[in-house]
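What you see is the complex with one protein chain gone and the rest in place.
Let's turn to subunit A:
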């Protein structure tokens, strides 16, 4: 049998081993539920919010042209002057709140205890009292406009990606690097979990010896890396679709979203996909080699060492807001972190061509080197069962 068809068989087997339609559908259903609940949370809280009864007392009712408009959840009835003093001491059973508005347009809110539902009421009072105070200043219409209008602060950046024409996409652009980083994290974690489970379960189920008489260890490892990378991609695609769905719904409500494609965007997206794919291959190669040295993940101290390759992914989150900083630039070139940082930078800022080229070249070389090292580790580790190779053996295998 040709090596390529054996490889295809292993890739497909590794993918199918962990792909269960029922679980995938449950995951999609859960994501949909989360999406629907998040989207409709405002309506849900509105429906389930309790109505609180209150009363309002104006100390200068005769002169008062204005009337406070409370939030829907706290209807207020007028209070008579006779009851006020008594209610300030102790609210009657049918009242949750008493609002007293003074001549100076200040207010006192009397409740039995502090609770969250009172915040919208207080905010509405502050806003409406301020408006009323401004009205009473006897300002000219021009002066009033000046007072009421928030000064416009225009931010001018020299980066092409942040010019005024793309202002409609600004919210999306700000969220995108975070979403991309989250997707990559999900992809990397999927690989971490499945690779460890795949290899250690094979060792525990004693599948290895028979297979190793049919295929070479490197062929087996390559099949595993590709099969599990397919799983990582699948998880990332599902998550990306989920984010796109949220973005689409949000843009429908906000009216934003000039999604016209440009060459730069296509180029950045394509290059980002290449970086992410190479990164997944790199991380999954590392995990394959190292997993083969673990006998039982529940009892091996090495399981925690496997988290080390994931560290750069976590660190990437901390520098998302400064893609042009020195640390971000270095991390976007070092192979171990470039597959996360370079896509993030490509989506946020202009990256010089030499950095892109250097980063990509280093990543490709590192993937090839890591695949060879992992192959040696895998070949040595996969035949150990019931015991684990020593650190010295591992080092020897890495050195080749």
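The definition used in the following text is that a contact is a pair of C-beta atoms (placed from the backbone, for glycine too) under 8 Å apart; a residue touches a chain by one contact, two chains touch by 3 or more; residues count from 1.
Operating definition for what follows: contacts and distances are computed from a predicted model.
A.B. asks: There's a gap in the complex where one chain should be. From "Cytochrome c", "Pyruvate dehydrogenase E1 component subunit alpha", "Na+ ABC transporter ATP-binding protein" or "nitrile hydratase", what does UniProt name that chain?
C.D. replies: Missing chain, UniProt protein name: "Na+ ABC transporter ATP-binding protein".
A.B. asks: Using the document's definition of touch, tell me which of A:214, A:244 or A:270 contacts the absent chain.
C.D. replies: Checking the options A:214, A:244 or A:270, the one contacting the hidden chain is A:214.
A.B. asks: Which of A:6, A:53 or A:111 sits in contact with the chain that's absent?
C.D. replies: Touching the chain that is not displayed is residue A:6.
A.B. asks: Tell me, which residues in subunit A touch the chain that this view leaves out?
C.D. replies: Spelled out for subunit A, the touching residues are 1-2, 5-6, 9-10, 13, 17, 201-202, 205-207, 209-215, 383, 385.
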